[in-house]
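Left out: one protein chain. Kept in place: all the others.
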Amino acid sequence: MSDAKRYVRPYGDTTGDGMIQTSFTLPIPFGPKADGAALQLANKMGMDPAMVVHSNPIGDDFTFFVVYGSVKHLVDLDEVKVVEREYPLLSPSEVNNTLKKVLRRKLVVVGGCIGTDAHTVGIDAILNIKGFAGEKGLEYYRELKVVNLGAQVSVPELVRSARAEKADAVLISQVVTQRDAHILNTQEMSAAFREAMGDRRPLLVAGGPRFDPLMAGELGVDRVFSRGTTPGEVASYLVHAMQAKRGVAA
Amino acid sequence: MSDAKRYVRPYGDTTGDGMIQTSFTLPIPFGPKADGAALQLANKMGMDPAMVVHSNPIGDDFTFFVVYGSVKHLVDLDEVKVVEREYPLLSPSEVNNTLKKVLRRKLVVVGGCIGTDAHTVGIDAILNIKGFAGEKGLEYYRELKVVNLGAQVSVPELVRSARAEKADAVLISQVVTQRDAHILNTQEMSAAFREAMGDRRPLLVAGGPRFDPLMAGELGVDRVFSRGTTPGEVASYLVHAMQAKRGVAA
Amino acid sequence: MALLDLDPLVVAAARKLAARAAEPVVSLAKAHTTVAVERATLRLAGITGADSTHRAGDVPWVNRVIDTVREQCGLEHGVVLPAFHALREHDLGSLTELAEATAAGQIQFKIPTGKDLTAARKASTSAVAKGLKTVDRNKTQREKLVAKWGDPAQRPWIYLIVATGDIDEDVVQAQNAARAGADVIAVIRSTGQSLLDYVPEGATHHGFAGTYATQENFRIMRAALDDVSKEVGRYVRLTNYASGLCMPEIAVLAGLQRLDMMLNDSMYGILFRDINPIRTFVDQRFSRQVHARAGIIINTGEDNYLTTADAVDAAHTVTVSQLLNEHFAHEAGLPDHLLGLGHAFEINPKVPDSFRLELAHALLARELFPDAPLKWMPPTKHMTGDVFDGYLLDGFFNLAGVLTGQSILLVGMMTEAVVTPFLSDRDLALKNVRYVLNAAGSLAEDFRPSPDGLIVKRAHQVLGEAVDLLERIVDDGLLNAIADGTFGLMKRPADKGKGADGVVEKAPEYFNPASEMLEASDV
Partner (left out) sequence: MALLDLDPLVVAAARKLAARAAEPVVSLAKAHTTVAVERATLRLAGITGADSTHRAGDVPWVNRVIDTVREQCGLEHGVVLPAFHALREHDLGSLTELAEATAAGQIQFKIPTGKDLTAARKASTSAVAKGLKTVDRNKTQREKLVAKWGDPAQRPWIYLIVATGDIDEDVVQAQNAARAGADVIAVIRSTGQSLLDYVPEGATHHGFAGTYATQENFRIMRAALDDVSKEVGRYVRLTNYASGLCMPEIAVLAGLQRLDMMLNDSMYGILFRDINPIRTFVDQRFSRQVHARAGIIINTGEDNYLTTADAVDAAHTVTVSQLLNEHFAHEAGLPDHLLGLGHAFEINPKVPDSFRLELAHALLARELFPDAPLKWMPPTKHMTGDVFDGYLLDGFFNLAGVLTGQSILLVGMMTEAVVTPFLSDRDLALKNVRYVLNAAGSLAEDFRPSPDGLIVKRAHQVLGEAVDLLERIVDDGLLNAIADGTFGLMKRPADKGKGADGVVEKAPEYFNPASEMLEASDV
């Protein structure tokens, strides 16, 4: 890639025009002054010029805005941080064969939605045979033993089950994010495992549509999966992580 | 107003949450790296945390994003710049009576869409009897003589007509803004009047939906009107400006 | 005018099958009580407040009393006999004083007999009657206010959710929503609440993705809506959730605070909160009797099935559940005009003809339940972070609502897949509704499904599948069907689930003045 491609700007209809759309509400009454306030905010966000193309009152105390304009920021592609998949995508039979060789027993996976979260569709998509996006879920893999605890599992309950099942990996899901519930719950979970088992804790994997895969460290887990994850990705990751744990080359 | 009201932040569902929505396209292929790039841009705009809640490819080379998040910027209401209406809103009969007193003749207004712009609906809304938003247009005012030159009026033609009609005020409209056409055309117009008539140039008024009223200086005109302007506002302004010119107290 | 040409015999057969499927469950419900039913009864009898000195946080007094009674003499006779006996024995002024004394370990509960029994029956009956009188007064008051301020000018009624977690922010948002056109405001509950085996107390400010349902929050919001109703010149209704482990108690609190609608499904708690089936069926029956008395419209939860199962494959399970919900509701005394049976616009928008299939399903519900105020739920599952797409889909949902004559329209939010609604989402969503109602509100006049067309065929097919499924349920038993994952693909065995230990078989001498008065008021 040429140097020119290191830096990019948003594209409206011409390379480099920087055009973006934004909408927001300010807690101030509708009127020219409100439009001016919206413009100030847009400018602070780096939009220049910015156009308040729409505003309307919401009740007496709020105003909603739509603003278009050009942001001056450059995106530096070299500085983009992403979690690249650090392992190969394996087919179910590759997963099974490798696990059999490495472990000589089934790999035990315990999963559930923790805290008060009852959104099981996501974790079920990963765990249940039915699967997701045309891929079968982990239950389908001969060399995996899957224990799906379902919804609203408390952290102590999760730790207890993981112990009882001798879990190699614990997979938790968090969908509700209001007031950072997903972050707090996951941190509580990883702390509990650290406390209960120290270094012998199972592999901890968190998933949910609003997680950022870069957050693993902050959450105290080994890996984070976000929206659109498929079961195959998770199975392949588990193989990779088990190999790494046992010091086996991939 | 209390001090607390000097600074505000965007409002999602809780005071101070700073939540905004934004969408844009980056000229990079769809994928995790693209999502990372979108996040970087959002961060540069001051969104933290930011969530890329949607992305989809547009062809092979572009990706479209929807991002939600909290902007850290504060809007300082004391620093908001707006053009406040510096004159009273007058009824048509007040306009007529005042003009009659101040001028003792009809005030001559020449108007049109300049450059290649043919969007006459806006200027017609101000000038034609039919008017706008329930208010009659300037033609309806007994003490105004209105010459509406229509669309795609060249600057030399405009200057010529203004001279021939002995215009007190010239009202121009600009709706097309691509490549800043509205700004360039208006500046060309004001420069031409300066050159042709110097200090004796008529009052210059520009209008159009994408003008920022703060731009009068930059455009070289006396006043700028933006979206939603009503004829009454313009008539009242003309009275005010004529009084100011003649040194008559308002 | 019927557009689907449904066979009245098939419809009647479906209803009969639903009644037969429900029968054993109704018997079970009659034979049991639960801690929640007993708590609800004491609440009707006037207990309020919480033990704020308890180390586990505020514990409602009613829980302290019930738990102690159960410990000391069991609940199979009901709570009122030991409680009102103790009240008299210790010469206490109120149930709340009794609770304080209970907490202090001063009370030894027992089942009274002889004259004591008669006295306890009488005292409890008159206490509960007082509570029910408040419920009745609220019903009358609602009718008065509706007469005074008026009902919404249009159908469907516009139903909006607020969910900030903070009752004070909720008030701001609810009032603004009403000003912008909402006819019904629902305050969504905090995620954890349905599994709490008590009702929190007081005004609350820290829910997760919803605000706790408390008596005080109910009061605050109803008062706020009364204010805004006056302002906008129409009675704005308030909705909350009588689901979860405290279904009967919350139903009582709703009656006491003049709520107008309540989410209340015969199976939702089982399926989506893993609550024990028997517990749920007992609780729902009592709660529905209370709703019937209070004139509260219930909203059932069939929409939820389509978030876990596929909306095309499982369309007939919605119909079956509606028929069951209808039967359970009638049995508990709710008339048709209080049956806000639920259904939803949840077909994958990528399915060819998805909109026409939605029309088929929606019209089927409409023609099966012509007198019920059907509640039409917006797309959620197939909403994505593409808020533009979502806004459009919501528009077509609104259109389907007006084309098929839905009664209550839960307004969809473009941010469905992103966050609980922003203030602006609600405002935009209302604009969407207003556009559709104003521009195409009477388009139903021109909507005439072709007699052999996709819509008519599909509706007949779904009804046929529903009848087949009901036959299987009659054969296997409803509890087994639930255990097998018939609804929403959730498998819930009858002996599992949360709150099972709160179920108590009634003794022959079981006494509950609330139940007696409520059964009597059934028609």
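A few notes on this one:
As written, the chains take the letters A, B and C, and residue 1 is the first residue of each chain.
As a convention for this text, a residue touches a chain if its C-beta (ideal position, glycine included) is under 8 Å from a C-beta of that chain, and two chains touch if they have at least 3 such contacts.
Model, not experiment: these values are computed from the prediction.
The chain not shown here is touched by just one of B:Leu74, B:Leu103, B:Ala151 or B:Ala196, and that residue is B:Ala151. Per the touch definition above, the residue from C:Val146, C:Leu454, C:Ala500 or C:Met517 contacting the chain not shown is C:Leu454. Only one of C:Lys431, C:Arg472 or C:Lys496 touches the chain withheld from this view, namely C:Lys431.
Here the missing chain is touched by one residue of B:Gly59, B:Gly134, B:Gly217 or B:Gly247, and it is B:Gly59.
When the omitted chain is restored, the residue from A:Met51, A:Val95 or A:Met189 that touches it is A:Met51.
Mapped onto chain C, the interface with the missing chain covers residues 349-356, 359, 386-389, 391-393, 395-396, 399, 414, 428, 431-432, 435, 438-443, 445-450, 453-455.
Panel shows chain B; residues 23-25, 56, 58-59, 62, 64, 115-118, 120-121, 150-152, 176-179, 181, 209 of it touch the chain omitted from the view. Within chain A, the residues in touch with the undisplayed chain are 11-15, 19, 21, 23, 51-54, 56, 66, 68.
The working rule: only the chains that are shown with their structure count from here on.
A straight line joining the Cα centres of chain B and chain C is 52 Å long. Counting partner chains per residue, chain C shows two or more touched chains at residues 417, 419-420, 422-423. Chain B has residues 11-12, 15, 19, 21, 23, 51, 53 in contact with two or more other chains.
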